[in-house]
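This is the structure I want to talk about, given as structure tokens.
Yeah, one chain of the complex is gone here, protein chain that is, but the others are all in their spots.
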Amino acid sequence: MTTMAKTAGRTRAPRSRSRAAETARRAWSDASGRIAMVLLAVLVLAALLAPLLAPSDPAAQNLAAASRPPSWLGGEGGHLLGTDTLGRDVFSRLLYGLRLSMVVGVVTATASALFGLLLGLLAGYYESTAGMVLMRLADVQFAVPFVAVGVALAAVVGPGVVKLMIILAVWGWVNYARTIANSVSQVKRMEFVTAARTIGARTPAILLRHIAPSVLGPVIILWSTSAGVLVLVESALSMLGLGVQPPDFSLGSMLADSRTTLRLAWWATVFPGLAIMVVVVAFNLLGDALRDAFNPSVRTEHDPELW
Amino acid sequence: MSTHAPVARVNGLVKDFRIPGGRVLRAVDGVSFEVGRGETLGLVGESGSGKSTVARMLIRLDRPTAGSVEFEGADITALRGAALRRQVRRRMAMVFQSSSTSLNPYQRVGEVLAEPLRVHRVGEAGARGRAVETMMERVGLDPAFAGRYPRELSGGQRQRVGIARALMLDPSLIVADEPTASLDVSVQAQVVNLLQDLQRDLGLSYLFITHDLGLVRHLSHRVAVMYLGRLVEVGDTAQVFAEPAHPYAAMLVSMRRQAEHRILPAGEIPSPIDRPSGCVFRSRCPIAQARCERDVPPLVEIAPGRRAACHFPGELRPGGTDAPVHVPAAPPLVAPLTSQKGR
Amino acid sequence: MIGYIVRRLLLVALVACGVTTLLFVLARLSGDPAELLSPPEAPPEVVEATRIRLGLDAPLAVQYAKALASSFTLDFGQSFAFHQPAAQMVFQRLAPSLWIVVPSIVLSVLLSFAIGVAAALRPSRLSGRLLMAGTFLTGSVPYFWLALLLVLLFAVNLGWLPATGGEGFTSLVIPVTALTVAAVSTSARLARGQLLDSFGEGYVLTARSKGVAPWRVLLGHALPGALPPMLAWLGIEFSFLFSALLVLEPLLGYNGLGALLIRSVANQDFPLVQASVFCMAMLITLVNIGMDVIVRLVDPRLRTKAAT
Partner (left out) sequence: MKIRGAVKTAATLRPPAGGGAGAALAMRDVEVSLPSARGSLRILRGVTFTVGRGEVVAVAGESGSGKSTSILAALRLLPPGARVTGSIVLDGEDVLAMPRRGLRGLRAGRARLVFQDPWRALHPMKRIGAQLVESARTADPGLSAAAARELVEHTLAGVGIPDPPARMRSYPHEISGGQAQRIVIAMALVARPAVLLCDEPTTALDVTTQAQILELLRRLNRELGISIVIATHDLDVIADVADRLVVMYAGEVVEEGPTAEVLSAPRHPYTWSLLRAAPGAAEGGRLRAIEGRPPSPAEEPAGCAFAARCPSVHEICTTTRPEPRHVLPGRASACLRAEGYGPVPAGGGR
């Protein structure tokens, strides 16, 4: 074979699909993954296009049109999901509330993922020193219920959405770091890491090129589920009046606002709650699909036999 | 084959591991040997004998508790950082047991092979690409596989990638830790042939770790036998297999004799945590005497080029000759078909 | 084993220090601790008196040592709002909270076990998939929202249950239901996954190859193998339930530790905040240590690892 022919042969032979592309393809081919992605796309679009989609100003009060049931339950004024006790259109508020909830979930999950990834890599690689410190820290963090700290911190620094996100992100990294440190301490014992050492690769290169790609899967899975959890936590804190402060509002603070008027306008409580649930379901489904995509298991889709 | 100047020499290597409970496990206890230029030294032993730990100390993945490692005339026992990379990492390479776990699943074959060059800043990107291509052909891989991931290759192909990676920096010594243990016999033969061809063409030296006696006999010039952290016998392969001096070596060798001549060891291999006093093999040795319990037998020269650590070298011999190797006599058919019924 | 327990109990001390430090720093961050530790809107001379009485004029290191000492003696001072020792109040309020948490844990364990086993036995059939889809949905329900809906339905509309706490057994129904629904999902999914992994293990194949009856393969071989991670999860769940209580108790007007903490934060009743956070942290840590010990008792591999 001549060199030219060889070169031609090489260009003809396609590079195999990258791991990332392959994983994405697997996640998409999974039914729940597809549902999750479509659902999330719809949610993100709804949040982004809220100004276009919302039939009315979400903040506009109209006491004359207060507590109107959803239009399909015979409510007047054509409010799709009714109005709250101040006469604001629930559907419009839902779209705008979704924005803040999604931002809180996604931004804080991403921030704590990045922070946790960095620290987890170090803690897992230097198990006996940095790892020990991290694990003890995690023990302490773990012992204090998050809401308790959130409440205490919010009392000290005052409520507010940015502060809330910072608190959530700082509190969340430990969970990431612990998971990642565990994965790293497993991966670093694998032969390909030893192989990298025998060719003289330096520690940063080993961490970034050899270990990090292997733990990225767990990080992304954790990111997805924790985004859902954070949406929940934000609404929980908002319920206690410690999250988003008026005039801003999230799905959680909509719940908080309407809970005292449950008798008058149940729709103002039910629909924001449902929306939270849909967001959480979407993130959880995505997490599940990604988990399967990252670890294509040999477990067959057949019932186990125990006889 | 072994020439005067050894490429590597280990002297009195000791490795202790701290284990939970404040105790110390001595995995390797005073091991000394040398690997000649262009030579294959087979390191044989059962699991827990410390052979892999010796290899890791030789290639300086682990630092010995005591003893020294010499490589290409320099003491490399305590090297670190840039000096370690220059004197050891560039000149000594390792081939691993499992071809599936020793390759990063997230790197394409081309990246795996280019990495040693990149790490040591050898050549430009284009030159590296050509070097990778040349090396792939050298080890019998289609260069088109450069864009593939390891999981897309067969076990034998992956092991070829592992060998190619070890060769990228043109090393003088390759430490091979059971490189064919995970392969089927037919594929093992391909890889072993490749390793031998490379040795012949490039003048490589191998430290070949294995538990497969047939393999060690086939490809190593000299053999070193380890038992529970100690070296019990070293010598020319043919001589050790013909007339083993140490009872443990005799026992191993007898496994290749016909059944009636096999010497089965008594009981189980002791735990490295509490090794027997005196000679480590005495608890399973058929010819152990009171003396073996007291005195540690030193590894002494019993004949030119032969060393054994036994108070009674050569007294236990496997009987008989080698069991007939099943080399089938009949050649495969090349003649045209006679009966073409073919059902 | 004893050594292990002792070492784990050292963790309690560590957590105690950690939590105290956290609260100490929080108090300093929020401005003048003397003001924080005085009743709200106290005149300057009262604040000054508090500062001297509590030793807040001393150097920070001395104050920190004192804070640690007071944590270890469970002496958090008097509550401003209730004029009682804070620790004592916390202990009084602990019981009502446990009345919610413990039944929720027990119920969720039983339910998730049943669901997990049932789903693991038929992962490919519709019933198994439906079970998993069900836990998926319940796991995504905001528990506080669910509690509100339950109130709306059973208290407001039907009038079967009291809408607020303090009415004995019936007022437990709504919070326990909400928490159980929230907790069951993750544990059921964990149980299913662990069991399915266990079914693939060599020892299950061995048991089947011995001709062991199917129910014994399940209960005697597969289940023990799946147990340790499930037990470890229980400790984590306990922590989660306490977090949820902080939201649920004030929401449902239930007089437990959670409501107390939220109220004292609002009141700036710092001794009470300190006492209740400390109490929760200790409780969660002890439960987790208990779970670790049980896991060790169940799994002999961990036991010898610790011994050698």
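Every chain is named by a letter (A, B and C) in the order it is written, and numbering of its residues begins at 1.
Here is the rule we go by: contacts are C-beta pairs under 8 Å (C-beta built on N, C-alpha and C of every residue); 3 or more make two chains touch, one makes a residue touch a chain.
Since the structure is predicted, the reported quantities are computational estimates derived from the model, not experimental observations.
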Taking the complete complex into account, tell me which visible chains touch the one left out. A, B, C
Interface residues of subunit C (partner: the chain not displayed): 201-203, 205-213, 220-221, 224-225, 298-301, 304
Since one chain has been left out of the picture, which residues of subunit A touch it in the full complex? 296, 300-305, 307
Those residues of subunit B that touch the unshown chain are 46-47, 154, 156, 184-190, 192-193, 196, 211-215, 217-219, 251-252, 255-256, 258-259, 262-269, 271, 284, 286, 316-317, 319, 323-330, 332-340, 342-343
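The working rule: only the chains that are shown with their structure count from here on.
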Can you tell me which chain is nearest the middle of the complex, judged by mean CA position? A
What is the distance in Å between the mean C-alpha positions of subunit A and subunit B? 49
For subunit B versus subunit C, what separation do you get between their C-alpha means, in angstrom? 54
Out of subunit C, which residues touch more than one other chain, so two or more? none
What are the residues of subunit A that contact at least two other chains? none
Could you list, by residue number, the parts of subunit A that touch subunit B in their complex? 6, 9-10, 12-16, 19, 190-192, 194-202, 205, 209-210, 213-214
Per the touch rule above, subunit A residues touching subunit C in the complex are 136-137, 139-140, 142-149, 151-157, 228, 232, 235-236, 239-240, 255, 259, 262-263, 266, 269-270, 273, 276-277, 280-281, 284-285, 288, 299, 301-307
In the complex of these two chains, what residues of subunit C are touching subunit A? 11, 14-15, 18-19, 22-23, 26-27, 29-30, 120-125, 128, 136-137, 139-142, 144-146, 148-149, 151-152, 156, 196, 199-200, 204, 208, 213-214, 217-218, 222, 236, 239-240, 242-244, 246-247, 250-251, 261-262, 265-266, 268, 273, 276-277, 280-282, 284-285, 288
